[in-house]
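All protein chains but one are shown in place.
Order of writing sets the chain letters: A and B. Residues in each chain are counted from 1.
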Amino acid sequence: MATITSTTARTLLRPTAQKGLLSWLTTVDHKRIGIMYFWTALFFLFIGGVEALIIRLQLARPNQTLVHPETFNQLFTMHGTTMIFLAVMPLIAAFINYLLPLMIGARDVAFPRLNAFSYWIFLLGGIFLNIPWFFGQAPNAAWTGYVPLTLNQYSPGLNADYWLAGLQLVGLGTLISGFNFIVTIFNMRAPGMTLLRMPVFAWTTLIMSFLVIMAFPSITIALFFIMFDRMFGTHFFNIAAGADITLWQHLFWVFGHPEVYILILPAMGIISEVVPTFSRKPLFGYSVMVFSTVAIGFLGFSVWSHHMFTIGMGAVANTAFALTTMTIAIPTGIKMFNWIGTLWGGSIRFKTPMLYALGFLSMFVIGGLSGVMHSAAPANMQQHDTYFVIAHFHYVLIGGALFGLLAGMHYWFPKVTGRLMNERLGVASFIFSLIGFNMTFFPHHFLGLMGMPRRIYTYDAAMGWNTLNMLSTVGAFVLAFGFTLVLVNLLVSIKKGKEAGPDPWDARTLEWITETPPPVYNFAVTPLVSSRDEFWARKYQGAPALAAEEPGPIILPAPSYFPLLMSIALTVAAFGLVYSNLLLTIGLAATLLCIIGWAFEGVGEVTIYPKGFEQQ
Amino acid sequence: MSTYPLPQQEPQGAQESVALQAPAHEAHHAALGVDSKKIGMWLFIASDCMFFGALIGTYLIYAGKSTVGPYPQDLFDIPLTTVSTFILLMSSLAMAMAVHGAQHGDMKKLKRWLGLTILMGLTFLGFQVYEYSHFIAAGLTLSRNLFGTTFYVLTGTHGVHVALGVLWLTLLFITALRGDTKRVNPVNVEIAGLYWHFVDIVWIVVFAVVYLMADVAA
Partner (left out) sequence: MAEHQSQAAAVHHRAGQGGKGTERTITPKQYFTVAAILAVVTALEVAVVYIEAMRPVLVPALLFLSFLKFLFVVMYFMHLRIDKAIFSVLLVTGLIMGLGTFIAIGAIIP
């Protein structure tokens, strides 16, 4: 079936397994990598969720001591870190990995081995971050890691060391994915798939990837600064030596604010695919949608200091950042109206994906509006570091990003597995999630305005926060039940779901043209694209099903050991950063060897003979 | 009737891919008409602007805030650094010539200029080691003051970039010596060149902002 080029086989060992564990460990297939991202992200979502439930239990009633205060610090730190870096971002990566090449008519991403490397370094980095739980020294300085909390004086243990090194690992994987997705979109589009014919999901992926490659360098540098302060006694954040600790806050939020658009843009892309399909209308205002996405991308880099209104930046800076922050509501609002415009007059089908999409639209508006409230610097002084902020970003992260991803999950499940998810369970999961979510986080608005600070261990009964906190805790369990139903639905439907057929939703875009589930080569012949909604145009508007090439053998990239080996080497180096210079040297030397091996191994080629074109 | 405009003519590239099945990776017939690795390298350079922006920005923000000496103006040896700067600039010339050789299929020229680039890169690193040891002897360590902290981390990160560049070029050089023209192709040499020139640009900025403006910043 497959042949491997002789030059690479001669110099270096190349894996040839096509089934079994080894084939997964060495795969460079974007679909397999997407699936691995998906399950790993769900695993970390579960861990982050359990942490959240423990936090809510601790806060259910006043003066509780369910967990130790130190453990509480570790819980909220790891909850934030896990949900952002190990759950939502990888879940986004899962969708992009699986769908992006299919949507633009490509057979893989531009750099398949780097893609595999991104996954493995994320997996090992995620495990690395969670290891200190086992000896009770998980990171404990909040996901923002503000100095001086993360410096030696206040964090003498291993907590901060694991956090710093772990984030470097995870960040490296994300950064490389960013490069990979941009090049893929620029260069791997099928003939005829112009930039302005790409699905909006591909556009949001493009802008999100630009945000990644421009934002992550800042956090990388900032993390190194803290590492150096801890390891070598440098003075980046030593006030006594003349330093300024707000430098960390700037460097962190120069990354941290684009990061929230990194989390929300792909979800917006998914919504832009789901809403037209289930309204049976083309997306309203496609070009405006694209340009709004670009605008959000640029503006997203000019607002970071609105996280720092309370540090005394002065009236000019506060005003400037308040204004840029308010400006960003405009492209976001435009998008919202475009989705409503798409729904307007459509023949809407309320299937599970559409329900989650509608959930996204309504919940994201609430989160967006409280965001605009934050942008007013004087009001922000009152809301800063209270539960109001928690309410805001959970509305955009759960009600926004996660609901969007759940819509996508239910929408593309048939494409990946060939089976439908159970509709009844889907609706039930949506109802429980929506109710539970609002029960948990709507009270936080009031708690915040009543003065309950964020990250607080417990509170006095006389503060008047008792009922709302109890309500929130009960809501958290309802939400958890809703998400459990999603998981049950997934597991049941994979084995027992109804056969989906090639086009269960009457969809519009290129990924539905090929077989379901897609073959390893995606398209037997690369399609020639002539329209924005190519599949729809072919079905209903008489667009001819053109191909850009003759049927024939297909060349795919060859599997490789090096992505996994190199991420192991870097993880060893990360342990070295925590424990010993010797280990660090070994890890870096091994990494260097892997780079050399990687370079000399080359991409490699496997020739596949699609159905109807068997090897002569 | 159709709201979906059909293309008036065959999209670019369609004809070529009919004749040849496009491999699904880097060598894929590119929608932009350039090699994916080259786009990737330019993206890396854009991203690295933020990386060095953070380092140079930090150096400038902390300039003149050290509470104890030695200070920049006590230590900098401008003539010496001018020489090392000159060498790095000329290594860029050598690199450009090596790329020129690769693009014209002239392996001999490629090897000659590549070797020279590597030598000049190593010389620059030698100057940096000399400078560091001289500064340390004069009392400026990483943990001495803010100047030491920011200076060593900025120039050290640049030095690591140069060292990685030297390693990359050396690998190319060895591959070229082995006569492997498949790997030492114009694109592979060109992207190594882009990286090398970018590292050179960063030094142009560092030389002006850190060394030559030292008196003003203090």
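Details
Definition applied: a residue touches a chain if its C-beta (ideal position, glycine included) is under 8 Å from a C-beta of that chain, and two chains touch if they have at least 3 such contacts.
Just so you know, these numbers come straight off a predicted model, no measurement behind them.
Across B:M95, B:L114, B:V153 or B:A192, the single residue that touches the chain missing here is B:M95.
Across the entire complex, the residue among B:S36, B:S66 or B:T85 in touch with the chain not shown is B:T85. Remark: the omitted chain is touched by one listed residue; of A:L75, A:M227, A:A241 or A:V254 this is A:V254.
Residue-wise, the contact with the chain that is not shown comes from B:A208, picked out of B:V68, B:A138, B:V160 or B:A208. Residues of chain B that touch the chain left out of the display are 32-34, 38-39, 42-43, 45-50, 52-54, 56-57, 60-61, 78-79, 82, 85-86, 89-90, 92-93, 95-97, 100, 103-105, 181, 185-187, 190, 193-194, 197-198, 200-201, 204-205, 207-209, 212-213, 215-216. Along chain A, the points of touch with the absent chain fall at residues 186, 210, 214, 218, 244, 246-247, 250-251, 254, 301-302, 305, 313-314, 317.
The working rule: only the chains that are shown with their structure count from here on.
Chain A and chain B have CA centres that are 31 Å apart. Interface of chain B with chain A (complex): residues 1-7, 10-14, 17-18, 21-28, 30-32, 34, 36, 39-40, 43-44, 46-48, 50-51, 53-55, 58, 61-62, 65-67, 142-143, 145-146, 149-150, 153, 167, 171, 175, 182-183. Put simply, chain A touches chain B in their complex at residues 7, 106-108, 110-112, 175, 178-180, 182-183, 186-189, 191-194, 213-218, 220-222, 224-225, 228, 232-236, 240-244, 247, 251, 254, 282, 521-522, 526, 528-533, 536-537, 541-543, 548-550, 552-557, 592, 596, 599-600, 602-603, 605.
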